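Mind having a look at this structure? Questions to follow.
What you see is part of a larger complex, with each chain still in position.
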Amino acid sequence: MDTKKVVTFGEVMMRLSAPGYQKIVQTANMEVRFGGSEMNVAASLANLGMVAKHVTVLPDNLLGKKAKSFIRKLDINTQNVIISGNRMGLYFLEKGASMRSSQIVYDRENSAFEKLDPDWFDWAEILSDANWFHWSGITAALSSSAAKACLDAVKMANKLNIPISSDIYFRQGQWKYGKLPTDVLPEIASYSTVLLANELNMRDLLGVEFDEETESFEDACRKTLQKYPNIKKIVDTDRQSFSSHHNKISSKLFDGSQLYESETQEITFIIDRVGGGDAFLGGFIYGQLNLDNDLESLNFGTAASALKHTIEGDFNLASIEEIQNLVSGDISGRIKR
Amino acid sequence: MDTKKVVTFGEVMMRLSAPGYQKIVQTANMEVRFGGSEMNVAASLANLGMVAKHVTVLPDNLLGKKAKSFIRKLDINTQNVIISGNRMGLYFLEKGASMRSSQIVYDRENSAFEKLDPDWFDWAEILSDANWFHWSGITAALSSSAAKACLDAVKMANKLNIPISSDIYFRQGQWKYGKLPTDVLPEIASYSTVLLANELNMRDLLGVEFDEETESFEDACRKTLQKYPNIKKIVDTDRQSFSSHHNKISSKLFDGSQLYESETQEITFIIDRVGGGDAFLGGFIYGQLNLDNDLESLNFGTAASALKHTIEGDFNLASIEEIQNLVSGDISGRIKR
């Protein structure tokens, strides 16, 4: 069987985190990693043996060089990484404990990626042998030119019959360049094959009519699928947060006729929650390309996401074997020799 | 509104702790911090935006210099820190896990603070614009001269109508200089406005008659308030210890007519328990100076103490917003971006 090829597109940020449970105000040094929603998906897929290519822009300085080296280490193809500009997007992370929340300070404005020129990307060539394309609403929220690049990419993917996954979860504090999500997202999202969104995202970002009081996730999905005929499946994840350390997660999918719900996974000692959603998507896309059906994809993605919570950094490093083991219900954590 | 000013008085020790969960016998390096019950209260208050001044004595060497620098970092006023003598009090900390207890080895005898001269402190000037004064029985236990300085301070605070909080929780192994607590504490404590003590402290340290079998905390409080007319409120904290990592805490207050009890806070993953009581007091004093009533002060102090358990070091670094969030019942620990 041919190894499947996935292309992802989005900003990569340097992550600077206070070691252990120190608050930022206390720490004399910070751990340095890199992450970004779409690259995290690529990292998950590369880790599971897929061929993953990430398209991004990195600044032309020592930090950009370090970022590229980090991405290569993850076995992600960096052939279409553009080196240009002078600013690396950053974020600072302080890890919570018990009822104390983790805190993230973003410092990504005016980054090299935000200032990209859509013409730098020859999507026909980039996507020529791809089996999947993934992007997210975060990219479209950064700048007009980034949104334009998303649109170019999905149009080309659509033309080449490559399935497209679109993650449009909304996050407070984005969209600063003068446009509203509703100005931009509906068109780009319309080319999606699979959509990651909850019912409020569908209402607020895609302009689907939805009454929170009387209607269900399934109802919102039906309307969305009707309005956006390219979209075949809508996926959503759920999280119960008992404390910084203790969560339960699950996922669901509506395919136009049926609602599938994954097994729930409980994580009793979370090591690093950042990128949990991206790990789900990475696992889910792996499932779409390699497993038998949507329910298996959901269960695989949910287990991958659960394992991600036990791993430091923004992306999943658990093996297929570890994920399948969890899907099959083994939570014992016994030593493997 | 004017920012309130609090003065605290007591020894500051260098804390040397084995990193992570290593036993002292294992470690090749130790983390260096500073703490001390009364300075921890000042640190809490400074962190919450109050003007806090800590009065202490530090040795005239590189360690004293480091200590002073550390205190300044916490935004505590060090104007009345005396540099004299040659010994920094120390304590060594080994952190427990599950049912294994943390262990503390004190090495504080003959410290610069213990050898202070009460005449060094011009309390009239030190307290001139203060809104609160805090001291503890630990200081009175160190040496005759330290006890004398406490007495001088509370007399002046009383004369200036400054509210006084007195923490007289008794700890094994103190009082080595030839006097008994009952020789010394009743007089100093008699000037208190708010007393932190449990019923046994009232009996054993303040000479209040109390029958453990038949009487309650409230009974002990009534007798204490009667015997010490300056004291208006008695505060006490409770802790259930399920393991090194898992505790429940709460607090209560008797004001002569009514007993108030705080909400109980559960900490399911304790990062550092040292200073939990001081964080309560810091939060409680903040409440007395800024919140509407005693119950709010108790709830604020208890939540502050709970959050302190999730933070490394001897004092609270959680913000007002984080504390209020916990008071309002949010224990989800969701990431703040």
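A and B are the chain letters, set down in written order, and residue numbers restart from 1 in every chain.
The definition used in the following text is that contacts are C-beta pairs under 8 Å (C-beta built on N, C-alpha and C of every residue); 3 or more make two chains touch, one makes a residue touch a chain.
Bear in mind the structure is a predicted one, so any value in this text is a computation, not a measurement.
> Whole complex: how many copies, 2 being shown?
6
Methods note: only the chains that are shown with their structure count from here on.
> Please tell me the distance, in whole Å, between the geometric centres of chain A and chain B computed from their C-alpha atoms.
46
> Tell me, which parts of chain A touch chain B in their complex?
Answer in residue numbers: 20-23, 25-26, 96-104, 106, 171-173, 241-246, 269, 273-274.
> Would you tell me which residues of chain B are touching chain A in their complex?
These residues of chain B touch chain A: 20, 265, 267-271, 306-307, 309-313, 317-318, 322, 326, 330-337.
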